[in-house]
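A single protein chain has been omitted; all remaining protein chains appear in their positions.
Moving on, here comes subunit A:
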Amino acid sequence: MYGDLGNKLIIEAKRTQQLQSRRNGIRDGTANVSIPQYNDALVRGIIAEVEQIRESGAGGDAAAGQCAHFVNLLCLERNKRCLLSYHKMRSEIMDGMAWAGTAGDVLSGGGGATDSTLSDQLGNLSHSEQSYLQQYTDLLTQMKSAPAFADIDLAGSLTPPSDIFIDVRVLKDAGEIQTEYGTFNLVKDSQFYVRQSDVESLIQQGYLQKI
């Protein structure tokens, strides 16, 4: 029956949401977002179904014809809702990626990624989704550098720091950084005792790890 494919898609969306909330629960809020494979076959199937309903052209002036027309119309509406809901769910995950700062790693195909799970993510996105993620990330970067928000780190952690100074380990070479406490040469596998606010962005980019 019409609408069954849409149902499958929504069940998949539900499962994704459950996995997502479970993962976030375990990692306790730290953003580790992953997105499952885009279900191209099912989406194409639904669009084909929509075409089919449109071409069937059921209708007529009699009451029965009107009813058939209504049924077709409602099937179209239903398919539209299923598709929109699925894509909205995915775009929300992608927004999360952009805010968590992992979008860059995903888009580069995992080239510079520290987390191996990120490297598979690019293939899980459809082409439109890739360009969506790209543009959303660009937009976010623009907003962060806007004069109005110049003094605020919009992507900063929401949990207040417990210590001003923290121990960090360098995960990959990042060259030299300068802070008001001197210059650090970030060589892989070395450890430093630094001020948290100085290195926050480096931690987010995956160069450093907090110990």
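Everything below uses one rule, namely that a residue touches a chain if its C-beta (ideal position, glycine included) is under 8 Å from a C-beta of that chain, and two chains touch if they have at least 3 such contacts; residues count from 1.
Note that contacts and distances are computed from a predicted model.
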Chain excluded from display, named as in UniProt, from "Ribosome production factor 2 homolog", "Mediator of RNA polymerase II transcription subunit 4", "DNA replication complex GINS protein PSF3" or "snRNA-activating protein complex subunit 1b": "DNA replication complex GINS protein PSF3"
Which of A:Ser56, A:Ser128 or A:Ser145 contacts the chain that the document leaves out: A:Ser56
Subunit A, residues in touch with the chain not shown (by the definition above): 1-3, 7, 10-11, 13-14, 17-18, 21-22, 25-26, 28, 56, 58, 62-68, 70-71, 74-75, 77-78, 81-82, 84-85, 88-89
